[in-house]
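Some notes on the structure that comes next.
Apart from one protein chain that is not included, each protein chain of the complex appears where it belongs.
By written order: A, B and C. Residues from 1 in each chain.
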């Protein structure tokens, strides 16, 4: 038996669950010791229950696990990564937290709940302190920590850097989002081939609210939302992975594109980030070429965990505009939760 | 021999030239009587010189024409449609105009030239009056009239309607443009499959300047540009035809999305438009569904000559936002020039 | 009221049903007077019940019809076009036939049933005579006539021509089939983007059996299957419409590619075909270019009702090889049934 921390993956047979399983193979600190699934899968061998849609095949060790129900009593692990859909997450995640388990969730169920940290290490590591408030409020020995929606994630780090450097007041953003963000089977090929769908249910609202929490200030035991006005238009495009966001921003003080580029290039992540095993050495990559970032050529930067920013230019209407990309199923989903777990372990919450 | 007006197509073997040839088949007023091409094609039968990339095959009548050089002396037609690239257009189009030919051009060479009308019948039919200024200035018996860039075209009619109804001050727009806009061979499949290219050379500038002329006011013999501030980000997406534009606008007076929808739905084209043979009955189609317009499902509205507008919503940063689409190789290119010719004929310039 | 024959469309809200509705708009002989749907849709206005996935919008006349149940008593029409899935077709189609209705079906349920004609006008118009056997066998006043599977259809006419000219013994074929063949939502974009799926459930078997019936000889009141050995591999490819088939054939007597080309080019459809309103003037188009047929450029030949054949070459293993394409949702589905109805009317069965 290894000395790694055993972890569970909730809803491990779905597309995000598969990513958790894949990414945790050979993780230096964590080891998948339990997987859960729906009634249809419970009791079956994971390797048989899963319709593995990622290239290759499920890791041998996990393939042999028996799929368990989403019941804290059935799992004996201190940490679970949750790939549950929103509705079941509303009941199941609190049950795990109440049972003493640390729940790192990719679900949207509790993202905007005041005492649940919406956490991205490079952006708001200090928000982890809400865990204590959450445990006090609810009498839980475990807790829930969420990561942001994949589209919000794709643009949040450059927004944070601009906020720190110049203040941030308004954002108009248009996303071009990959099909993998819709899960599996997700988007019908009949809808997206040779086409764009200018609508992703609930996504505009997430893009317009999650940043106010992520960029908000921890004040005592609450987050004071950042006073931002955001207008977002989310589009689904025929790209497999990688959400591209085109943003124009109004700043607290006038700044030219050149200053914004300086801010991006001189930014360094919080020191603690360099100790996270999954953190890229360079979380934000600035590309000066006029035709970058591009989803296929930039989504894998930093092993799928970095942001790539480019086309930073003066905006004739607001102040500055730019494009940002992140890998939606890695940084924007499974890797995001894993990085949060790594952060919380270093911060002593695990 | 028919009683139709014989017309020429300049650069008829290229992708836009092929569209001219295709669209003019069975046109009630015009008939292709001459085609020109580069030195490589001159003297060959059109049907052999052309690499026909449109579905089907070239119309029989045109296939048998001999390709001529781009020389006014070689063609005996009163009207030419020009699919020339910008550089050769700079010399060839004035030569035709000087020789008494009406040049309806899709090239960018003279779009922003003060005495050349940049014309879209539904938007600024009155700008055709510049033709007289142009002829006086230059001593030409013919003239040049340009249509706008395909991406500008895709959003200009809704902008015009908002300008008329509320005044228009600022526009932030992000385009998602089809590959056919780059001609043939145009975009490499290696660049665009499973990808987006956030750069189209010179396109942002065209999107930021052409609307100021199109929406400008004819004052005596000049166009006073509309006092607009525009910020545009053009993106190439893996879609074959149809440019989708996401726009947020600041208006002259505050208006809610509902008022903008009223403006779109109650707008009627200038009376003369209903007499143009190629004009759709309904040039602007408003779709109330949350997931429209879409390139593949809406680009052919009005036979590829209509605009489809949707997702008209309040914008938290500026005033109103919406999406607009038009078919880039039809309305935004060849059909645009043909509609201009139809308009000029009715106005008496032809 | 028009003098056209009122017809019904069974399962009119699905993707094939929508095609029937679209194609029958303005049909010279038939008019959609009734549409049926599942329990979820019954009683609703068709225009509201349907999620119209074809470009544009449903025809106004049909949009206002109320969706009826799949019950012969509920419809007062002499003809129905069936877009039912196989399972419900097994019960519903015989019920309509028993009630005196002519059922033109695109379903696979009865294709291989001995007394049901599997009919394609250009291929085996004389098989319609089975209708009388069918009515006698079953005591029906109506009847069922099926059209072939879309992939079989895409290659059957060139096979028929080769059979007539040289005899046909063996066929090895590999298909590259469009996603629209799987209906809606059908194929997941996650499965087919940047990918090929070398498996379509049951398709290989259909490709290996349906041609033996279609090319079989009517002998008294049965079809003697053609003595063919067929090996088929069906693949799903990222193409929207148009099934491309690559075939190598062994002939009854040796023939070179040049002879096969002669056979294709000199073939003329049965005389009756020229009287069918939906029949293309040229049902088989031979393209001599080395890079044709192509799905996007050839699927719409003959208004989507023609076969396009090319790359006819000697085969070093069998005798001759070629490629063939037809539009799978037009000729291979809805138009196929409509052409059958047109044929049966001329033949006096309707």
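Basically, a contact is a pair of C-beta atoms (placed from the backbone, for glycine too) under 8 Å apart; a residue touches a chain by one contact, two chains touch by 3 or more.
In this text the structure is predicted, and so the values were computed from the model without any measurement.
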Per the touch definition above, residue among A:55, A:220 or A:348 touching the missing chain: A:55
Of B:180, B:248 or B:305, the residue in touch with the unshown chain: B:180
Listed residues B:5, B:63, B:129 or B:240, member touching the removed chain: B:240
Residues of chain B (touch criterion as defined above) contacting the omitted chain: 15, 53, 179-180, 184-194, 238, 240
Interface with the unshown chain - residue positions in chain C: 170-172, 174, 176, 193-199, 208, 229-231, 233, 235, 237-240, 244, 246, 248, 250, 290-297, 310-311, 315-318, 321, 323
Absent chain, residues of chain A that touch it: 53, 55-56, 193-194, 296-301
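Following the convention adopted for this analysis, only the chains that are shown with their structure count from here on.
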Copies chain B and chain A - interface residue numbers shared by over half, same or different: same
Separation of mean Cα positions, chain C and chain A [Å, integer]: 48
Interchain centroid distance [CA atoms averaged], chain A/chain B, Å: 42
For chain C, residues that touch 2 or more chains besides their own: 53, 193-194
